[in-house]
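As you look at this complex, bear in mind that one protein chain is not there, while each of the others sits in place.
Per-chain numbering from 1; labels A and B assigned in written order.
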Amino acid sequence: MLTLRGLSKSYGGTRPRAVLRGIELHVARGEYVAIMGESGVGKSTLLNLIAGLDTPDSGTVSLDGTGVTTLDDDARTLLRRDRMGFVFQAFHLLPHLTVAQNVALPLSLAGTPRSQTKRRVGDMLAAVGLADAAASRPRELSGGEMQRAAIARALVHQPLLLLADEPTGNLDADSAAQVLALLREQVKRESGAGIIVTHSAAAAATADRVLVLTANGLRPRRAS
Amino acid sequence: MNADKINFLKRRRTLAWLTGLLVTPNASSQVTGQPSSVTSSLRHPVTPFAPVVPGYRLQFPQDEGSHPEFRLEWWYVTGWLEDAGRPLGFQVTFFRARPDLKHDNPSAFAPRQIMIAHAALSDPAHGKLLHAQRAARAGFELAGAEQGRTRVWVDDWLIEQLGRYYRARLSARDFQLDLAFVPTQPPLLQGENGLSRKGPAQESASYYYSLPQLKVSGMLARDGKQRQVAGSAWLDHEWSSQYMEQDAVGWDWVGINLDDGSALMAFRMRDRQGGSYWAGGALRRADGIARVFAPDEIRFTPRRTWRSPRTGADYPVSWTVKAGDLEIAIEPLFDDQEHDTRRSTGTIYWEGAARAFVEGKPAGRGYLELTGYWRRPNL
Partner (left out) sequence: MTAVAHVLVAGAFRENAGRTLLAIIAIALGVALGVAVHLVNSSAVNEFGIAARHLAGEADLVVRGPRAGFDEALYPRIARLPQVTAINPSVEAEVPRYGHKESLKIIGMDLMRAADVQPALLPERTGLTLESFDADAILLSPAAARWLGVKAGDNLTLQVGTRPVALKVIGLLPEGSYRQRIGVMDVASAQWRLARLGRLDRMDLKLKSGVDVESFRRELQTMLPPGVHATTPDTEARRGASLSRAYRLNLEMLALIALFTGAFLVFSSQVLALLRRRTQLALMRVLGVTRRHLAAWLAAEGAAIGVLGAALGVGLGYELARYAVTFVGADLGAGYFRSVEIGLTADPRTLAFFFLLGVLFAVLGATAPALEAAYRPPARALRAGDEEEGPGKPGTAYWGLAAAGAGALLARLPAIDGLPLAGYAAIGLILLGTVLLMPRLAAFSLACVPVPRAGVAAIGIAQIKATPRQTAIGIAAIVISFSLMVSMLIMVSSFRVSLEAWLGRMLPADLYLRAARSGETGFLTPEVQARIAATPGVGRVEFLRGQNLLLGPERPPVILLARPVTAGTADKVLPLNAPPLVPRPNEPPPVWVSEVAADLYGMRPGDKVRLPIGDRPLLYTVAGVWRDYARQGGAIAIDRELYIGITGDRLANDAAVWLASGVGPADVASALREHVGADESIEIATTREVRAASLALFDRTFAITYVIEFAAVLIGLFGVSVSFGAQALARRREFGVLRHVGMTRREVGAMLGSEGALTAGLGVAFGLAVGWMVSLILVDVVNRQSFHWSMEVHPPWPALAGLAALIVAAAALTAMWSGRAAMDDDVVRAVREDW
């Protein structure tokens, strides 16, 4: 469903360096993949390229047959809006909106009718266990709750692909475990596929398959 | 009295702007040697000035009053006062000038006649002149010259004839005077029965009489202190319409009340070389017999000069004056009686009280005037 072929990206500057070189990846429908790697190896860059937030120097990204790399910025944005969901390490809920408003954002952007949005947001909040926090502001929530709300927002529009970038990095162990379980469950239920980028072994362990990003490319993790 | 008179007035009795009032700018620039910055024009007087003609008989007291039809007229009192035993010179003068108006302006302010008053005090203790001046157009009863008797005034300054005597009253910043003058002798007619020639030209003349040997008494106030004073004085009254002849550059004049009751007036006009260009004078003895001198009978010989520390001008302040047979030495009351009026007229002259000596003995007191000795540096 998601296919990366020969993806390379380097950054200029005083010390030009190749971050990604010849990345090949295929993620099948229903699959939940973890990508691990050391800091600075290019995990975030890889996510940006997949999400169409950045363009590769060479290689292609195709999602469900659509060549992401061939689209212009607006088309990539629309693709993101309709087909992708994001979960960030720092949650990034909009502080001035309520939890429900935050979760409703993607539907709101897609112009989904209000009644449908309301129902769907209610379902999602119930699914992540925040039904009674719908009217709260993000700052009133704990870290785990904020990330659960972020997961609801990422999946409310049933995207083809969910991208999670170190989703437990800001959480304590208990909350992290809860969130990871929830994320897997929801990805499986609401989304076509999911990619979680992390360097937490515990987080990676929740995935179907674990890949390691090194300077030489993406390799399956050797069983150890 | 003719043109010289006016020049004489100009230099000698100095009022700033009087210069311009009486002569056209061209004339003034010729006389002062200074180009005038104002433009000039040919002037046609609205009404002509009266001429000085031979044969006129002076009438008293009518002729003691003003003669408004003439261009220029003055009443000039000079004299000596005893102030607590110290001698002082004083001078009180009123000029009447009739400007050469171009228009017959119906305004009550039209300057048909201009009155100018001038006063100076010579105090040896002060070391130089104290002086003051006033001027105004005649009119509104604030300034004027009466006809028929002597009464000339500018504001509260005045000389007035009151029956047998004259009164002069004025108040300046530095001094106030209120003096009575009582004549002891009849008027002395100068020149030919009061017609005084000032140059070779026939029309260069004035009407001129003097009242010498006036007894003075009255009040002098200085520094806020009033004092009774007494002394003797000399009054000149002269009027004319003529300008001075161009050849004269200066003027020496002396008027002396001699102790024996006689009175001497002598003057000479100097030419550019410093020689006598014209001269005149009269001596009247106490017995009333007067002698009028021809120009060649008057001789002025300087004896000593004084250099002004301020201007550098050399004034012959001491003289031997010969009038006919009489030879008289003139010595100033003090040297520095220089009158600096550069600020107003651009002229400086010397005018002051002087003593007369005959054969080395004090013989009388009077006034000496020296004009045309100061030369402005070439610009």
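By definition in this document, a contact is a pair of C-beta atoms (placed from the backbone, for glycine too) under 8 Å apart; a residue touches a chain by one contact, two chains touch by 3 or more.
Just so you know, these numbers come straight off a predicted model, no measurement behind them.
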Hidden-chain contact residue, picked from the options A:Lys9, A:Arg80 or A:Arg120: A:Arg80
Contact with the hidden chain (one of A:Gly42, A:Pro56, A:Pro138 or A:Pro167): A:Pro138
Footprint left on subunit B by the chain that the document does not show: 16-17, 19-25, 28, 36-41, 43, 99-103, 105-111, 114, 135-137, 140-142, 155, 344-346
Positions on subunit A contacted by the hidden chain, ascending: 44, 48, 51, 53-54, 73-74, 77-82, 84, 86, 88-90, 92, 94-97, 101, 105-109, 111-114, 117, 138-139, 153, 165, 169-170
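Here is the rule we use: only the chains that are shown with their structure count from here on.
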Length of the line joining the C-alpha centres of subunit A and subunit B, rounded to whole Å: 122
